[in-house]
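Apart from one protein chain that is not included, each protein chain of the complex appears where it belongs.
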Amino acid sequence: MSGGVRLEFDDLAKRFDLRVVFRAVSGAAEPGEVLAITGPNGSGKSTLLTILCGLLRATRGTVRYLLSDGGAEIPRELWRKQLGIVAPSMSLYENLDALENLRFLALVRGMRQSEARCRECLESVGLDPARSTIVRGFSTGMHQRLKIAQAILHDPPVLFLDEPGSNLDPAGQDWLEELVADQREHGKTVVLATNDRREMEWGTRRVALPG
Amino acid sequence: MNDLLGIMLVTLIIWAGLFAYVYRVDRKVRRLEMEDL
Amino acid sequence: MWRFLAEAGAVFTKDLRTEFRTRVALNALGLFAITTLAAVSYTIGPYRIAENDRPFLLAALLWIVIFFAAMAGLDRTFVKEEDTHTAPLLRLSAEPLVVWAGKLLFNFVLLDVLMAILVPLYMVLMGFRVASTAGFLLVLVAGGYTLAVTTTMVAAIIARAMTRGALFSVLSLPLLLPLLIFLIQGTRAAVEGSAEGISDSLRAVVSLGGVMTVVSVVLFPVVWNE
Partner (left out) sequence: MGTVLRWVLFVWMAVIIWAAFYYAPAASGFQGQSSRIVFFHVPTAWVATLAFLVSCIASIRYLRSRDPKEDIRASVAGALGLTFAILATVTGSIFARIMWGSYWNWDPRETSITFLLLIYAAYFALRAAIADPERRATMSAVYAILAFVTVPFLVFVVPRIYWSLHPDTIINTQGRIKMDSRMFQVLMGSLVGFTGVFSWLYSLECRVEGIRRRRQHEVL
C-alpha cells in the first residue's frame, strides 16, 4: 500500500434499545501509530471496534477513512479492502484446516496467486502449513495465531486488534509485540482495544471509554 | 321486515360506538402531541 | 466477471467442503424427505388413490415432500455462519453478491442431490410414472432453482434474527405458494405428457425464478450488510 490510511471518528454513540453503551466518543488513528482503546469490561471497547470496522451502525456520529496523502475519503464499500481485524467475536471456519481458511479468505478478498502469501503468513505466526488438522482441533492459542495470520494476509493499511494477546503464551506475546512494532514501521495504522497493562504500553495515543 | 330493521339498528349502534371510541383516542393523541412540542 | 465467478466458486466450495465433512444440511434434508416419503407411501400408497385422480395427487404429494424437506435444511448455510461467528469475517472479506451467488449455488446443488435421491424412490414407492421424462426433468430443475433462490433470500433474513425456530418455514411458505401450484401443474402435465401444460408451468416457474433473482440481487446486499 502506498501512503497509509488515516482513521477519524467523532461523537460516536451506540445504544442497544434502552442501554447506552457509550456516548460522544471521538478520536483519530494515524499511519505508523497505535491507538489504544481502554476501559473496564462492558465499557463497549469491542462494540466501538465493530463500529469502526463498519460491521455495526453507530446510533450517532461518523467514522471516516482518509488517504493520508491527499486526504481523500474512502467510500464505505471499499473499506473492507483496507481492514484487517482480530477479535474474539470473529472466528474462522472450524471444519477447514489453517491453509484452507487462508486460501479461502485470500480468494474472496480478490488476491491473485496467493498460495505463497498464505504459506508465508502461516509460518510467520508459527503455524506449520503442512499440518492439515481442522481448526476445531486447534488449541485456543493456535486459533488466535491463525486469526492474526488472516488479519495480515492481505497486508491491510488499517489493523484492528481486540484483545490480541489473549490465549497467547509468553513467547507468543513477545512475538505479537514485534508484529505490532513491525506493522507500525510499515506505516500501518493500528487500533488496539485491550485491558492488558503490557499491551497498553504499545499505544502511542489513547482513547479511554468510561465504565 | 322488522328483523332487517333490527340488524340495521345494531350495526348503526356498533358503528356509533366505534366512532366515539376512536374519536376519543384521537382527541387524547392530539393532547399528547401538544405536550411533546 | 471472471473474478466474480471465481470468488463465488470459492464460497461454494467452502460450503461444499464444510457440508461434506459435517453433512448437517444433507442429513436434515435427506432424513426428513425419506421419513415423510415412507409415511406417505405407507399410509396412502399408489393403490388407494382412484385412477383418474392419480396424476394430480401424486404430483402434489411429491412437491409437498420436497418443499418440506427443503424447509428442514436450506437455511443451514446462513444460520451456521451466524452461529459459529464466521459471518463477520466473511462480511469483511467478500462482496455481498459473491456470498449470495455461492450460497445460492450451494442450496441449488443441495436440492438437486435431494431430488436425485428422492424422485426415483418416490416413483418406485408410489408407482409414479411419467409420460414425458424430459418435461418432468425440466420442471424439476426449474422448480429446484426457483425454490433455491427464494429460500436463500429468506434464509439470509432469518439468519440475522435472534429467535429462529420455525421462522424459516413461516416466512418461506407464503412466498412459495404460487411456485408450489405451478410445479404441481407442471408435474401433472408431465405425467399426462401434455407438452402444452408443461410449457405453461415452465414459463411461470422460470419467470417467478427470474423475478426472485432480480429482487435478490438488489435486496441481498441490504440484508447481508445490515
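Order as written gives the chain letters A, B and C; numbering starts at 1 within each chain.
The definition used in the following text is that a residue touches a chain if its C-beta (ideal position, glycine included) is under 8 Å from a C-beta of that chain, and two chains touch if they have at least 3 such contacts.
Keep in mind the model is a prediction, meaning the values are calculated, not measured.
K.L.:
Indicate each shown chain that the hidden chain touches within the full complex.
P.N.:
So, taking every chain into account, the missing one touches A, B, C.
K.L.:
Using the touch definition from the top, which of C:Leu90, C:Ala155, C:Leu171 or C:Ala190 touches the missing chain?
P.N.:
C:Leu171
K.L.:
Can you name the residues of chain B that touch the chain not displayed here?
P.N.:
Missing-chain contacts on chain B: residues 4-5, 7-8, 11-12, 15-16, 19, 22-23, 25-26, 29, 32-33, 36.
K.L.:
Residues of chain A in contact with the chain that isn't shown?
P.N.:
Residues of chain A in touch with the missing chain: 13, 15-18, 20, 23, 57, 59-60.
K.L.:
On chain C, where is the contact patch with the chain that was removed from view?
P.N.:
Answer for chain C: residues 56, 153-154, 157-158, 160-164, 167, 170-171, 173-175, 177-179, 181-182, 185, 204, 208, 211-212, 215, 219, 222-223, 226 touch the chain left out.
Note that in this section only the chains that are shown with their structure count from here on.
K.L.:
Take the average of all CA coordinates in chain B, do the same for chain C, and state the distance between these two points in whole angstrom.
P.N.:
Distance between chain centres: 49 Å.
K.L.:
Which residues of chain A touch chain C in the complex?
P.N.:
That would be residues 50, 53-55, 80, 83, 85, 87, 89-96, 100, 104-105, 107-110, 134, 150 of chain A.
K.L.:
What part of chain C is in contact with chain A in the complex they form?
P.N.:
3, 6-7, 10-11, 14, 17-18, 21-22, 84-86, 88-95, 98
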